[in-house]
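Of the protein chains in this complex, all but one are displayed in their positions.
Entry: chain A
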Amino acid sequence: MGIISRGFRGRPRDEGVKLPPGQYLTHDFPVLSAGPTPRVRLDTWEFTIDTETGQTHRWTWRQLLDLPSETPTVDLHCVTKWSKLGTSWKGVSLDVLMEDVETTAEYALVYSYGGYTTNLPLQDLLDGQAWITYEYDGEELAPAHGGPARLLVPHLYLWKSAKWVRGIRLLNEDWPGFWETAGYHNYGDPWREQRYQGD
């Protein structure tokens, strides 16, 4: 336990809620982005998966919406300390998108309109753990929150859930993304409090 801050009591403890270490509960949906919000046109929007052998799988906006969708309800944990519980989304599972993709790659580099990137092991995108989402709370996803579509991979800190997602590159070697090269943890498990490099 750290040093006691004299006179600090904190909020009443909510014993019913278990949060990852160092997180606090919020009911807002704060926005965090490193740059301007890109405005992405739906008529030219595309999502691609590139494999390590150079094969490309491509979906237009219409094609994405035509795929079977899921409506996950998940908890979000942002590295800036807030957690938001029970958020509802609609999108396509990465399992669906990866169905016809042949790969032995172990790593994924996710990239976005606007230039953002983030990396994670490919297995963290599979088995019902990740979606390309286009609705939040019953509404189309707002640009500030990553619309038209963002990756949702809620078991990792939220910076891994790339806003304005444009594609995924499958790689044999790990390729650190934007925040991962700017001092943040390479993997980012909130339950192990992997916020920064070395955590």
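Throughout what follows, a residue touches a chain if its C-beta (ideal position, glycine included) is under 8 Å from a C-beta of that chain, and two chains touch if they have at least 3 such contacts; residues count from 1.
FYI, contacts and distances are computed from a predicted model.
> Among "Hydrogenase-4 component E", "ABC transporter permease", "Electron transfer flavoprotein alpha subunit apoprotein" or "Oxidoreductase", go ahead and choose the protein name stored in UniProt for the chain not displayed.
"Oxidoreductase"
> If the hidden chain were put back, which of A:Thr71, A:Ser88, A:Asn172 or A:Gln197 would touch it?
Considering all chains, including the one not shown, the answer is A:Gln197.
> For chain A, which residues reach the chain that was dropped from this view?
With respect to the unshown chain, the touching residues of chain A are 1-11, 13, 22, 24, 26, 28-38, 80-81, 114-115, 142, 144-145, 178-179, 181-183, 185-186, 195-199.
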